[in-house]
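Let's look at subunit A:
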Amino acid sequence: MIDTATASAFFTSGISQVIGALLFILLAPLVGGIITGLDRKITARMQGRVGPPVLQPFYDIKKLFEKEKMVVTTAENFWVFAYLVFIVISGMLLFANSDLLLVIFALTLAHVFLILGAYSTGSPYAHVGAERELIALMSVEPMIIVAAVGLYMVTGSFETYGIIVSSTAPILLIPCLFIGMVYILTVKLGKSPFDIATSHHAHQELVKGLTTEFSGSTLGMIEIAHLYELVFLLGFLFLFFGLAAPLIGIVVIAAVYLLEIFIDNAASRAKWQFVFKGCWAITLVLGFLNLFALYFVR
Partner candidate 1 sequence: MSGLTKSPWIIHYDASSCNGCDIEVLACLTPLYDVERFGILNTGNPKHADIFVVTGSVNEQNRQVIKNIYDQMPKPNVVIGVGICACSGGVFKECYNVAGGVGQVIPVDVYVPGCSVRPEQIIDGVVKALGILEEKRAAFAAESKKGTDTGANADAKKDGGN
Partner candidate 2 sequence: MHKEEQTITEVGVDNLVSEVSKMYDEGYRLVQIGCGKYDDIFEINYSFDKDCKFVNLRLKITEGVVVPSITGVYLCAFIYENEIHDLFGVSIKDIAIDFKGNLIRTSVKNPFNTPTVTKVKAAKPAKSENAAAAGAKPDVKSDAKPDTKPDAEKKKEEA
């Protein structure tokens, strides 16, 4: 589609990294917000109702920053802020040609910060939410690492631009890993049936789980981080297509996202045991088979 030679020339230049990072910082919240807004709208329609305006996520965030700054302990803000910062950093790195594994570790670090924030409040509900988020983190982590390795084995590069400019779309060789990623995406997006640690609406056994004690601007930071993370995750999925099939990539990712919304609406929340076992089983079976096969294809 796109002339790979010019593309790789562009992508290896340092300036592209700066542009990538800047674009991410500036555009990700907008894109993420609109996607989230559409998500809520479509969800509402699936439930037979009108739903909020598409810009609702932005109103919500604006509102949160207008509220009183209320905390259980001032430390919680620090952890949450660190979470936001590292989500942004991992996104920047992803969009600025960094080593994929380091990007993943940065993302893990970000989540550890969020979890620590919940712990720091010393509240029973936040605590249980934190433990559950930790389980969720443990559930998805292997798949992400395996996916990164798979991408490397196909494209010979751990660097994101190196992966993107690869001449064949990685998904052709690692379809199982893509499916696995889609599976764990449900956990990452906190969608039913895997919304064990917290979810956007209430009515769950943990009140608001992880975010129970966060309010006002603290919660606002989390919401913003979610927007960044959403774009990050979709960007990660895009690596499976790269510049070899960008349009197909976008279409498939849009379809995947719609599928996530649909699943969210067509399942009850699973128990954490199921989430954990399910994710690991998927990783083990799909991940191992695909990697194993790759060794012979390569």
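What to note about this one:
Keep in mind that, in the parts below, a contact is a pair of C-beta atoms (placed from the backbone, for glycine too) under 8 Å apart; a residue touches a chain by one contact, two chains touch by 3 or more; residues count from 1.
The candidate set was assembled so that all candidates are chains of the complex that A comes from, given by their letters.
This one's a predicted model, so the numbers in the text were calculated from it and none came from an experiment.
Every candidate listed (1 or 2) is part of this complex; the one in touch with subunit A, counting any copy, is 1.
Interface of subunit A with candidate 1 (complex): residues 40, 44, 47-53, 56, 58-70, 200-203, 207-208, 211-216, 219.
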